[in-house]
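Only one protein chain is missing from this complex, and each of the others stays in its spot.
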Amino acid sequence: MSFGPFLLLALLEGTVMAAVLALTAVGLSLVFGVMRVVNVAHGEFFMVGAVLAWFVTTYLPFPPALSWLVALIIAPLIVAAIAALADTLILKRLTYDPEATIVATIGILYMLQQAVLTLYGPDARPVPAPFEWRIQTPWFGYSGYKLFVVAASGAILTAVWLFMTRSRAGLVMRATQVDRDIARAFGINVDRVYAGTFALGAGLAAVAAVLIVPIQQAHYLMGHDPLLLSFVVVIIGGLGSIRGTLVAALVIGLSDGVISMFFSPTLAKILATLLVAMVLVFRPQGLFGAKA
Amino acid sequence: MAAVMETIALTRHFGGLRAVDGVDFRLTQGQIHALIGPNGAGKTTFVSLLSGRIPVQSGQILLEGKEITHLPAHARVHKGVAYTFQITSVYPRLSVFDNVALAAQSRSPKDVAAQVAEALAHVGLTGMEALLAGTLSYGHQRLLELAMGLALRPRVLILDEPTQGLAAGEIEGFKRLVRSLVPQTTVLLIEHNMELVMDLADQITVLNFGQILASGTPAQIHGNAAVQDAYLGGHHAAH
Partner (left out) sequence: MKVWALHLAVVAALFALQFVLPPYHATNLARIMVLAVFAMGYNIAFGYTGLLSLGHAVFFAAGMFGMGLPVWHLDWTALPALITGLAAGGLVAGAVGLLALRTAGVSFMIVTLMFAQAGYLLLLYFGAVTGGDEGFVVETSSRSVFGWNLSEDGPRYVAALTLFAAALLSCLWLVRSPFGRVMVAMRENEDRSRMLGYNPFRVKLIALVMSGLYAGAAGAVYGLLFGYVGATFATIQYSILPMLYVLLGGAGTVLGPLLGAAVVFYLIDITSAFTDAYFFVVGASLVALVLFAPKGILGTIRERVAAWLP
């Protein structure tokens, strides 16, 4: 294959990556933006979503498309419920102290990982795609499902954006983000907003996982990369800025796709982690975010 | 007399707010100099610029004729500019001894214990070395804060509202204490208590809207019509 088509393939892969990454990272960004805490267990919520999708598609006696669709609804709901529980039982009692919350979410990370290892096992297991359809270009065939993932991510992100800007619940969340004490004074139940935000953030990670799992397989350690890359995206995009997060997801997803294909995935990750560190040190408002 | 500290056209704005606006100021060696003015006049910002807690926007700060405008705060402390906080800011979880020792050893690592004893004796806290600073009464915490300033043996000691929250009896002791510091140390004092200022200060500077409104001896300031209008007027007449 010559360079042009190879680059096209790299860009396509990068776009799929960017789409899923955007969903995951927006979840992390929402939690940071509204609650001002860093959720280190975010990648594990992603992983649990993927593993739940495997359980649903394996044990439901429906055709693949239907059981996958069920998984797309059930898995995020269960993950959101786990997150809401973690928020109420643990984070709330820490009064969202930033450092204690990081330590606690590291604890949650280990607990979720171990629970999945015990109940699901150490194997990577495939989840069938809801449909098989290949697009034939003159140089290579490409999975139609991957393009569907991009479209679906776009649709869900639009829905999230509408929810945040148009709905009452979104307004309440944004009010809490600006000032939690004033929000409380106006009769907003801040505890419920936080639990809801934490659940929504985790749910988005789970949605991303159900979308990607037919391409990637479900494995108990699969949360590591999404966590790392979400961090990268959220920090480079500017902490708490949803728009910056989306731009950064596109940039990181595409460049990761290209660097991974032409050089090595490890090199891509090294560059990404160093970039994050440098951005935090020298430009804490992010590369794309406006000054806070 | 020689100026120990001087500012030339010192300026710092916050957005549209001109907190300190082109201030030319002279601090004479060995005096007690009071800085007064209504709330929001820029007093705390001004001394924060002097001590280096806030970066200068434009203008100059001189210490004994040498420019220190862009020297970091910790380096100014070593040059002899000490600052005690408006809100008491001792280390509550450390002992009284450790609090003062931190100041003493910063100046010189020799004979820290003796330096601590001397500073504590000066403010009258001898015997409380082992107590945790957080367990002291408010008045004692203010004295501890002052002892930390003294242990630095500064040439200029900046006191930001040192008598705030003190009882009347404690203020008398405080007055005696500050008088005992000059002329070795030059004292710059931000203070709201006008009686205390009139009694204690050799020199008074009045700030208003970030600019110097008047400067002079207590008698001159007392007779200054502009100051009467802007600040002292009704408040003082009521006494």
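Letters A and B mark the chains in the order given here, with residues in each chain numbered from 1 onward.
One rule holds for everything that comes next: a residue touches a chain if its C-beta (ideal position, glycine included) is under 8 Å from a C-beta of that chain, and two chains touch if they have at least 3 such contacts.
Only a predicted model underlies this, so the values are computations on that prediction, with no experimental measurement involved.
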**OP:** Please identify which of the visible chains the hidden chain touches across the whole complex.
**Re:** A, B
Original post:
Out of B:Leu10, B:Leu120, B:Met148 or B:Val227, which is the one that touches the chain we can't see?
Top reply: B:Met148
Original post:
Of the residues listed, A:Leu85, A:Ala159 or A:Leu280, which one is in contact with the missing chain?
Top reply: A:Leu280
**OP:** For the chain that's not shown, point to the residue among A:Leu94, A:Ile188, A:Ile215 or A:Val258 touching it.
**Re:** A:Leu94
**OP:** Using the definition of touch stated at the top, determine which of A:Leu77, A:Val103 or A:Ala124 touches the missing chain.
**Re:** A:Val103
Subject >> Interface with the unshown chain - residue positions in subunit A >> reply: 38, 90, 93-94, 98-100, 102-104, 106-115, 117-118, 228, 231, 235, 264, 266-267, 269-270, 273-274, 276-278, 280-282, 284
**OP:** For the chain that got dropped from the picture, name the residues of subunit B it touches.
**Re:** 51, 53, 72-75, 77-78, 82-83, 85, 89-94, 98, 101-103, 105-107, 109, 112, 148, 152
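By definition in this document, only the chains that are shown with their structure count from here on.
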Original post:
Quick one: subunit A and subunit B, Cα centre-to-centre, how many Å?
Top reply: 53
